[in-house]
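All protein chains but one are shown in place.
Per-chain residue numbering starts at 1, and chain names A, B and C are given in the order in which the chains are listed.
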């Protein structure tokens, strides 16, 4: 019982995430027609036919949000995934080989830290167009340095551990040692960070949409918020529901990520007892 | 300290140079011709070519980069295409508004966030801790512009207590200017404050919890200090280092975070200037903005170092 | 009918009738000013000199600081005298003689004379194509100034619409020669601290924040009545509307979403007027793609567009569907018989089949790209979405691509699009249509070309006789209706949200003949 109470945040987070994934998978079944088609009377408050109301051009908010779940999850997993791969590989290489490689890569991390990230994203999206995949990629590519930093620190401490040394002695190549022995053991904190990055990616999607920089052919939560901002007073459901959806998904990432961080971050382990 | 500073600048210089070069190339290689934007839709091809020439846009990009860097060394940030004014003048004008907003909200969110975090840590796993932890996460999960719209809705439209936007009031000229600005700043600063508060609360909670496990905290308890003194006087100061680090590093991140707030509240800041510069292909302003952000990071880092020496006597720079 | 005679009379008759009577308060000498109007503007002016470069955010401020020779009023779309009190047009349409208003002073106290007019026009001519307003003066060879209050324009070619050109919304302002002469006009400090002869004087411009104006007590026209006129820069429309609701702003220049109009109207203290414009919103075909040269395809697409649904759903029937290529807002030049085909899905499908675009297994005939540029006019992206939805009914899949302003010219020049969305003013004078349809026009994004239409546009320019011009433009509209180079969808109306305590906006009846759009000289606090 007591341990169940301990796990509440994790269970809650996983349940929320599972719900979101389910909605994303079921969206085409629930709302088979294009969610961006105006098939309903405009500005309908929530009722039985349109449980989350309709927008100013007669689009079903529930349909747009359901389909938008796919976009948000794509952003979360796509961008964080790109960041995870790039960050892990570059951070690991930097930490493992040291020397010049480390110097160059570390400067690269620093440089990305210096450049204002959102503007970089805005610039690329504004210039090359607000294509969904491009936006996902650029968000991912601006997030990796923090993963790289964590991975680098992990590798620095782990590479002297017994199993790594044993693998080296047994004649394994440096990449084998690094990616089959060191990285798997040090990936924990990076995973925890990835959950937070997922949250950031979802927020970035919303922020870009709010600035008018998202793909008009796709229904996303940020888009609904963007359209809804003009109707705070007359159609608050256009603002409240996407806001809630974002908060829910982010909450799930934070709850899962927080638990992961507690469990996997060596700095946060070991109580006084 | 001075020697340390000099060394730091020498160290950071290549990184800045690299960042400036990357910005330059990224911006200048982007599609969209500023000359076309400047000349307007009806302009003839010859005029566009002429404009390109007069702004040096016709040279190869690497040559332009060289010219830009040389000018930069002389403190010349160039001339805004869109405003037809020196970039430095524009940046300084708009940076004031942003820095005012950012620094004040940052000040309060560090202060209150740290206090909340320390309070939560002191009551670890108790109801206050849960409330603070979940409350701040929830706050953190709300998009910043969403918070902004809600604030406007409640305090400006419904209650009509505070102005919804801008920095200046035209309706009541009797007030001293600084009071006027302060009143206009309450909502946007609160918005930014609410957005960054969770970061500092979370950080303070984690690091106070960590410090609370240290031996000297047990010593303080053994001496018989009250829990409040133990946490606020002994644990907190030792736990402040991560907060200072994050605060220093986030100066430039805040600049961009301020963009959304500035958009919602029509605050005449740097974020909006840069955002509009993207649309206008106003390269010099964009580059200047990026450079400004870069310098902020360096200044932020430096301030962090100074505060470190104050907070932790073990840190010595030479 | 009365309007026609009035307008043609204005153009043709010289005479004292045209000079404005001196108002009573000006004779008594003292003006009193009361109240502040804050106007929510969505764009930074950036720079106030719009004669040479286009600064979209400056126009609506300049109308209050600077003057033109003549302006259109905003109630009847008729020309009224501004700095020119009367004019005479020679029968060969090559000499225009303007009598200027006496006793006018620049805001810095210097007297306004014909030299200013001469310098302003001749400098634009000298700049040529590089100046944004050149097209309005391109026929002018030189300006003569027999005396301080007379300016004589000598034209290279006959031109019957110089007066309309000068009054155009985007037309040039008269600039003070004494501040500009001998300097680089684009770097002149007066571009940021404008000096004009208009109803308000420039006080300050804080970039990104506001432009502040004060009343000009020496203004020659009626007003101003306000103690202060401020333009607050509020780029975000919902922010601007909330500021209006909160009472911090008196008028919002951008149109609110039509779906919000009913609620806004019910908010205490807010009034919303709907004023028709000469703006038509449309989408055009890319004639560089051979398929769109097939008239059957163009007709089919036009027939598949349900304008009534569009106007109902996006605009709650507060705007009119556009059936022709001009605008019903200017009846004398509008040919209501030159119409688009009626909505008819079956016929559209038949035409598409006939043209060889059969439905595939997935029910789709073709995928086309539509580019759209978000503007201050409400609903461009929404219209594109609606076009996408409506064309899906006949098996045409539309990919909407929203392109930001800076990329507009480049995106169009790529010629990769099928449909291009557009919307802009076509009046008050029908000659403004030339931008969209003339073969060589830089705004003819479709690359539509019909030599007959080009010829007729030249003919329309070369006449001052309204009856004759009506015929010419009617013929143009008939050809366009047959050719169908674009699908006009909506005749746009502005929604004007303002605080009820203000009266005298440019669209209010009292502004007829006294104020152009975006002039606040008549605005007063009730």
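The rule is simple: a contact is a pair of C-beta atoms (placed from the backbone, for glycine too) under 8 Å apart; a residue touches a chain by one contact, two chains touch by 3 or more.
Just so we're on the same page, contacts and distances are computed from a predicted model.
A.B. asks: What is the protein name, per UniProt, of the chain that does not appear here: "Pyruvate synthase", "NADH-quinone oxidoreductase subunit C", "ABC transporter ATP-binding protein" or "Multicomponent Na+:H+ antiporter subunit F"?
C.D. replies: "ABC transporter ATP-binding protein"
A.B. asks: Given that one chain is not shown, which residue among B:11, B:67, B:160 or B:226 touches it?
C.D. replies: Of these options, the touching residue for the absent chain is B:226.
A.B. asks: At which residues does subunit B meet the chain that is not included here?
C.D. replies: 124, 214-216, 218-226, 234, 237-238, 311-314
Here is the rule we go by: only the chains that are shown with their structure count from here on.
A.B. asks: Compute the distance, rounded to whole Å, between the mean C-alpha positions of subunit A and subunit B.
C.D. replies: Roughly 22 Å separates the two chain centres.
A.B. asks: So what's the Cα centroid distance for subunit B and subunit C, whole Å?
C.D. replies: About 40 Å, centre to centre.
A.B. asks: Which subunit B residues reach two or more other chains?
C.D. replies: Where subunit B meets two or more other chains at a single residue, that happens at 31-32, 149, 153, 157, 263, 279.
A.B. asks: Two or more other chains in contact with one residue: find those residues in subunit A.
C.D. replies: Counting only residues that touch two or more other chains, subunit A contributes 126-127, 229, 232-233.
A.B. asks: For a test of understanding, state which residues of subunit B touch subunit A in their complex under the given definition.
C.D. replies: 14-16, 18-19, 22-23, 26-27, 30-32, 137-138, 140-146, 149, 153, 157, 206, 210, 213, 218, 249, 252-253, 255-257, 259-260, 263, 274-275, 278-279, 286, 289-290, 293-294, 297-298
A.B. asks: Flag every residue of subunit C that touches subunit A in the complex, lowest number first.
C.D. replies: Touch list, subunit C to subunit A: 236-238, 241-242, 245, 256-260, 262-264, 313-314, 316, 372, 374, 381-382, 384-386, 388-389, 392, 399-404, 407.
A.B. asks: Could you pull out which subunit C residues touch subunit B in their complex?
C.D. replies: Residue positions touching the partner: 36, 38, 44, 46-47, 53-54, 129-130, 132, 135, 186-187, 191-192, 206-210, 212, 228, 230, 232-236, 238-240, 242-243, 245-248, 404-410, 442-443.
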